[in-house]
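Note that this complex is displayed minus one protein chain, with the remaining chains in position.
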Amino acid sequence: MKIKTAITNFKQDKEFIRGQDLEELIKNKSFVESIFLILKGELPSDNETKMMNALFTAAIDHGPGTASAQTARITVSAKNSMHTSLAAGILAMGDRHGSAIEGAAKFFQENFDCDDVESLVKDLKEKKIRIPGYGHPFLEYDNRVDVLFEVAKETGFYGKHSELAEKVRDVLNSVSSKKLPLNVDGVMGAIISDMGFDWKLGKGFFIIARVPGLVAHIYEEIVDDVGVRRMDQGDIEYKGK
Amino acid sequence: MKIKTAITNFKQDKEFIRGQDLEELIKNKSFVESIFLILKGELPSDNETKMMNALFTAAIDHGPGTASAQTARITVSAKNSMHTSLAAGILAMGDRHGSAIEGAAKFFQENFDCDDVESLVKDLKEKKIRIPGYGHPFLEYDNRVDVLFEVAKETGFYGKHSELAEKVRDVLNSVSSKKLPLNVDGVMGAIISDMGFDWKLGKGFFIIARVPGLVAHIYEEIVDDVGVRRMDQGDIEYKGK
Amino acid sequence: MKIKTAITNFKQDKEFIRGQDLEELIKNKSFVESIFLILKGELPSDNETKMMNALFTAAIDHGPGTASAQTARITVSAKNSMHTSLAAGILAMGDRHGSAIEGAAKFFQENFDCDDVESLVKDLKEKKIRIPGYGHPFLEYDNRVDVLFEVAKETGFYGKHSELAEKVRDVLNSVSSKKLPLNVDGVMGAIISDMGFDWKLGKGFFIIARVPGLVAHIYEEIVDDVGVRRMDQGDIEYKGK
Partner (left out) sequence: MKIKTAITNFKQDKEFIRGQDLEELIKNKSFVESIFLILKGELPSDNETKMMNALFTAAIDHGPGTASAQTARITVSAKNSMHTSLAAGILAMGDRHGSAIEGAAKFFQENFDCDDVESLVKDLKEKKIRIPGYGHPFLEYDNRVDVLFEVAKETGFYGKHSELAEKVRDVLNSVSSKKLPLNVDGVMGAIISDMGFDWKLGKGFFIIARVPGLVAHIYEEIVDDVGVRRMDQGDIEYKGK
């Protein structure tokens, strides 16, 4: 196996990330600036850094009830290590959990220059194709959306993808009987698109943001140690072979 | 399954991380400040933030040849999703890869008040117990160590655990024939100890730091798409059943 | 979380798999008969048992060079446990490794009554849609295919899906310049279809078959213990940021 890479290089005991001396990064740059660098190949402006900080913070945790927090906590409760439990948490991030950032960014990047959003949305609704990034399992309204757009406007990253995201929400709510707010995944998908990131990095953004939350859940489970989490037999119903 | 948690709470559509309003965090705090908050239960000082940024940046990537980068790249090359490939990368972080932060922190926290380091080290050497955080597979000298201690001195986190780390290195090198530098895992283990973090969070620190690097490797493999990475048959030797 | 299940039930300290007393299964049935039972809800006939044995055996291993064997061996070489390393191996089973059973079974089940296979295949070729289950990375000809069809004919499971599989191969090779043999995934997809299994179980068949092979690879790596498998620095080429 041979690998060609543009990410990290070593020269005479020195390490370079995307051409930048790692020692300088450690001394002079924040972690989020280095994340931006490693994902995009260049150091960020102050506005880019501010926006990235807001995006990652917005998704840092969403309580112990999510699929990823549950699998992580069950796994560590069976006496597993931090990294094994964290991987179990990440595996739960399927198409129904944490994936809408990527799906929404893909949709916005493919349709940002659409001049008839109403027809586009109605057409998809007719074909029963769900647009990712709208609706929430238990929140009526997600405050993180407003705050992220506020920061996006301040930093100059409220652009055509974000506009499209809001237009789509308006059309969706005019044609749907149930309330479909733009959710935090949708707004993140719109803003990373306005920052020029490839939608294929969408899930990566979510995972970078959520890993510290999962580490906290796993650590809490280690410290509190309530024993292996089995289901109550009473919660299991046998329905015949 | 019931869970008691101190991490995240919801009140009337508002989310709180360790008691802090998430909206305020998004607007006013950096991602690293929020990571500190979620792991430690309180917001960091400026010095704590600076030190955390340096620690995470130092471990952001170490090239495509590490066990975790390899498993992540092989997994995505077999056409897997970002999160599945990332989990495969994290699974490779066993006792021989990325674990020495935790092992070193545990050692420093258990021995920080040892008054005869020389005997301690010699005794372990005799019992053939390896102290984690020393030595490197291919670098003679790891520049990241000096830089991290420099930042630790500036921010006030070069304390008794860091001192012990250097003393242990000196004794090790006086009794060992091969050079055993303090490596980046060792210095990170010492500094998180001087910052007051439980050693049980050591592996968590490493994973938070390295996930962006793994995301970059997986994304590069997706974009370059060289096909599924199988071993060359010539690299496989059959040694008899 | 409440779960309704038809798989396993407990009554007064007795366990039942799909309604069958587990004690009786242990005493009187083979493991493969119990696998059939748990997947299909009924005990197999002798012919079904024979066919299942052949299918699982055919996929038990394919050497250390596959994506799954590599990730499993790298992971355990970094000092991980058996189950963590095995999970890493399984994660590498993406769309390009071990997935063609399911893809082929889906294709055969959707097209088993197609009366113009030639047009179907040519049409897909024109649209550049690859039919799963044909071609092999390094074998010109896969002997396992003939043997599996031989057993299928003996046991009465060479039916319309298997016939379709062979017809498709013939058309493919008449229109394609490179040789496209039916591979072991393709023939397994055809036979499980002729046995009446849902294609959604196709990947499950592959994993059940391959897990013992992966266990053997991980165990070999534990016993031989050559140290953590890093890439040779000489195999890494830096191509510019």
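Note that the chains take the letters A, B and C in the order they are written out, and that residue 1 is the start of every chain.
To be clear about the criterion, a residue touches a chain if its C-beta (ideal position, glycine included) is under 8 Å from a C-beta of that chain, and two chains touch if they have at least 3 such contacts.
None of the values given here were measured: they were computed from a predicted structure.
*Asks:* Considering the whole complex, which of C:Leu148, C:Ile192 or C:Ile236 touches the chain not shown?
*Replies:* C:Leu148
*Asks:* Taking the full complex into account, find the residue in C:Pro64, C:Gly135 or C:Gly186 that is in contact with the omitted chain.
*Replies:* From the options C:Pro64, C:Gly135 or C:Gly186, the contact with the absent chain belongs to C:Pro64.
*Asks:* For review purposes, identify every residue of chain B that touches the missing chain, sorted by number.
*Replies:* Counting only chain B, the missing chain is touched by 1-7, 9-10, 18-19, 41, 80-81, 84, 87, 91, 231, 233, 235-241.
*Asks:* Can you list where chain C touches the absent chain?
*Replies:* Touching the missing chain: residues 1, 3-10, 13-15, 17, 22-23, 25-27, 29-32, 34-35, 38-39, 52-54, 56-58, 60-65, 70, 73-74, 81-84, 86-88, 90-91, 93-94, 98, 102, 139-144, 147-148, 150-151, 198, 200-201, 203-204, 207-209, 211-213, 215-220, 222-224, 229, 231-232.
*Asks:* Suppose we count only contacts with the excluded chain; which residues of chain A make the list?
*Replies:* Listed in rising order, the touching residues are 1, 63-68, 70-71, 74-80, 84-85, 87-88, 91-97, 99, 137-138, 227-233, 235-236.
Quick note on the criterion: only the chains that are shown with their structure count from here on.
*Asks:* For the two copies chain A and chain B, what rotation in degrees overlays their C-alpha atoms? Round to the nearest 5.
*Replies:* A turn of 180 degrees brings the C-alpha atoms of chain A onto chain B.
*Asks:* Averaging the CA atoms per chain, pick out the one whose centre lands closest to the mean of every protein CA shown.
*Replies:* Closest to the centre of all protein C-alpha atoms: chain A.
*Asks:* So which chain is farthest from chain C, going by the mean of the CA atoms in each chain?
*Replies:* For chain C, the chain whose C-alpha mean is farthest off is B.
*Asks:* CA centre of chain B versus CA centre of chain C: separation in Å?
*Replies:* Their C-alpha centroids are separated by 37 Å.
*Asks:* Between chain A and chain B, what is the separation of their C-alpha centroids in Å?
*Replies:* It comes to 22 Å between the two C-alpha centres.
*Asks:* What whole-Å value do you get for the distance between chain A and chain C if each is reduced to the mean of its CA atoms?
*Replies:* 32
*Asks:* Hey, what residues on chain A touch two or more of the other chains?
*Replies:* Each of 1, 3-7, 9-10, 81, 84, 87, 91, 231 in chain A touches at least two other chains.
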